[in-house]
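Just one protein chain is left out here, and the rest sit where they should.
And now, chain A:
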Amino acid sequence: MPKTSDALKRTRGDVPFALVNYVGFLLFALLCAYPFYFLIINSVSANDVSALGDIRLWPEGLHLSNYSQILQLDGLSAAAVVSVARTVIGTACTVLASAFLGYMFTQERMWKRSLWYRLIIFTMYFSAGLIPLYITMKTLGLTNSFWVYILPAIVQPFNIILVKTYVESMPRSLQEAAEIDGAGTIRTFFRIILPNMTPILATVAIFTAVAQWNSFQDTLLYITDQKLYSLQYLLYTYTNQANSLAQAAQNAQGNLGAIVSAATTQTPTSIRMTVAVLVVLPIIFIYPLFQRYFVKGIMLGAVKG
């Protein structure tokens, strides 16, 4: 809004209103941010103090050994590898497929183009349901397979719409020039289209990566093999099952040999907090950097609705 006549327009109600407004937002922002801060300070504080629930505003007995010890936990480093692998491979596959399909569906020469396009888009509004999907995965032998994290997520209708809209807004002459030079459709895609799509692909990539990293339900449904658990799933079991956590704490201790001191001895609280920070840290770092891509993504989505 233009600010030209603000000073003139300021009435008596304005100052209390602004005050309440600022304070209100400040409180809500703190409410959103504090839990993250709480996790972080607890994960770096003395473990005997954090177990009592006494770390509230700042860390006490600062130490980072939780982070090196946590990797000794049974299954944790495997889960970290699974989570990173699904995020990297899954995002790469989805981004490439979205770019390729989004572009191909702008090519009028494709046989029955709009039929295939509709076939894909329709899946946005309809799902056979949880159990039939589960039975399908089982029949295909994808349960307890790493690929269940990747394959079903490759074709994303929403992403294809985003890319297609973007390609349609690119100058037509770009493609035509390439074709006159004798480049085929595929060659044009890799040489001309792909390098010019980076803004939209960044948006697609960031959304896909966050979704892959956060995904929990597919592990819950399709995976019973502990080697394929993701970090999210491990965090859930640690939070919910005190027994498995106490066991994990004991094992971690055993693996380390002699106990060093109460401040660095693993407790259920310290394990829970440290794993939680491990899970959330990538999001906290990445989100502010790429915030504009997130915002752009939702706006583009709104256009198509």
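The rule we apply is simple: a contact is a pair of C-beta atoms (placed from the backbone, for glycine too) under 8 Å apart; a residue touches a chain by one contact, two chains touch by 3 or more; residues count from 1.
The rule is simple: contacts and distances are computed from a predicted model.
Novice: Not counting the visible chains, the remaining one has a UniProt entry; which protein name from "Putative aldouronate transport system permease protein", "RNA polymerase sigma factor, sigma-70 family", "ABC transporter ATP-binding protein" or "2-oxoacid:ferredoxin oxidoreductase subunit beta" does it give?
Specialist: Answer from the UniProt record of the missing subunit chain: "Putative aldouronate transport system permease protein".
Novice: Go through chain A and note every residue touching the omitted chain.
Specialist: 1-2, 5, 9, 11, 13-14, 17-18, 21-22, 24-26, 28-29, 31-33, 35-36, 38-39, 42, 52-54, 56, 97, 100-101, 104, 107, 109-112, 116, 119-120, 123, 125-136, 138, 140, 151-152, 154-155, 185-186, 210, 214-217, 220-221, 232-233, 235-236, 239-240, 269, 272-273, 276, 279-280, 283-284, 287-288, 291, 294-295, 298-299, 302, 305
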